[in-house]
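Now for chain A:
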Amino acid sequence: MASLGREQYVEVVIGKERYALKIYDIHEIIKMQPVTEIPNSKPHVKGVINLRGKIVPIVSLRHRFGLPEEPYTKSTRIVVVNHADEMVGIVVDRVNRVVTFSDIQPPPERVGSVHGSYFSGIGTTDDGLVSILKLDQILSE
Partner candidate 1 sequence: MAGNASRAGFVKLRVMIVDDAAFMRMVLRRILESAGHEVVGEAADGNEAVEKYVELKPDLVTMDITMPNKDGIEATRVIRAIDPNAKILMTSAMGQEAMVKQAVLSGAYDFVVKPVDEERFLRAVAKVCGERIMPSQGSGHVVAGQ
Partner candidate 2 sequence: MDSSFASEMAGLFLEEVEDQLHIMEQEILRLERDGASDETVQNLFRAAHTLKGSSAVMGFDEMKRLTHEMEHVLDQVRNRRLGVSTKLVDLLFQCLDHLRTLKEQFMAGSGIFVEIGAIVHELRNYAFGSEDQPERPKEAAIGEAVLCMEDPETWAKVRNAQDQGFSVYDIQVRLVPDCPMKSVRAWMIGHRLRSLGEMLLTHPPGLEELEDAEENGTVFDEESWPSELRYLLACQTTALHVEETLLTISDVAGVRVTPFPVWQREGAPVSAAAAPAVGAPAGAAPADGSAAGGASGASAHEGTGAANGGGAGAVPAAEKRKARTIRVDVERLEHLMNLVGELVIDQTRIHQVGSVLHHLYAADETVDELVQVSDHLARVIGELQESVMKVRMLPIDQLFSRFPRMVRDLAQSLNKEIDLVIEGRETELDRTVIEEIGDPLIHLIRNAIDHGIEPAEERKRKGKPAKGRLRIAAAHEENQVVITVEDDGAGIDVDKIKHSALRKGLISEEELKKLSDPEALRLIFLPGFSTASSVTDISGRGVGMDIVRAHIEKLSGVIDIDSRPGEGTRFTIKLPLTLAIITGLLIRLSDRMFVVPMSSVMEIVRVPPEAIQTIKGDAVVVIREQVVPVVWLHDVFRIPRMRETKRQLPIIVVGTADKRMALVVDELVGNQEIVVKSLGSYVGKINGISGATILGDGQVALILEVGGIGRWREMRAGRAS
């Protein structure tokens, strides 16, 4: 296996950009679900869903990355990650594939319009560069 010894990531798409999340951080990936909005909550918290009897908050990175909210499509997914002993769902436009990187570079000051501190690095794949999301940072206040 070519990936042996290398960490695996899940490549997702938000807007036009490709991002990667460590597979280790991911609890599961589910289809879009009806989200119950929570009035007066933080702007990036879209609401909560019922994940087999558990209440899981859903976060949109579009707000964080300065993108307008778009209607959900058939390919919209919720990537449920483990964060500080809780589960949090991140809405992405699409989940592409599992990838490994032949090389990871430190993130630049900015990636497109997004501040570099949201990324732990830029990974190189056989078909281009992918920004690796820094979970703690993107989920923080």
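As a working rule, a residue touches a chain if its C-beta (ideal position, glycine included) is under 8 Å from a C-beta of that chain, and two chains touch if they have at least 3 such contacts; residues count from 1.
Quick note on selection: all candidates are chains of the complex that A comes from, given by their letters.
All figures in this text were calculated on a predicted structure; none of them were measured in a lab.
Set chain A beside the options 1 or 2, and in this complex the one it touches turns out to be 2.
For chain A in complex with candidate 2, the touching residues are 34, 36-42, 45, 48-50, 53-57, 83-84, 86, 88, 139.
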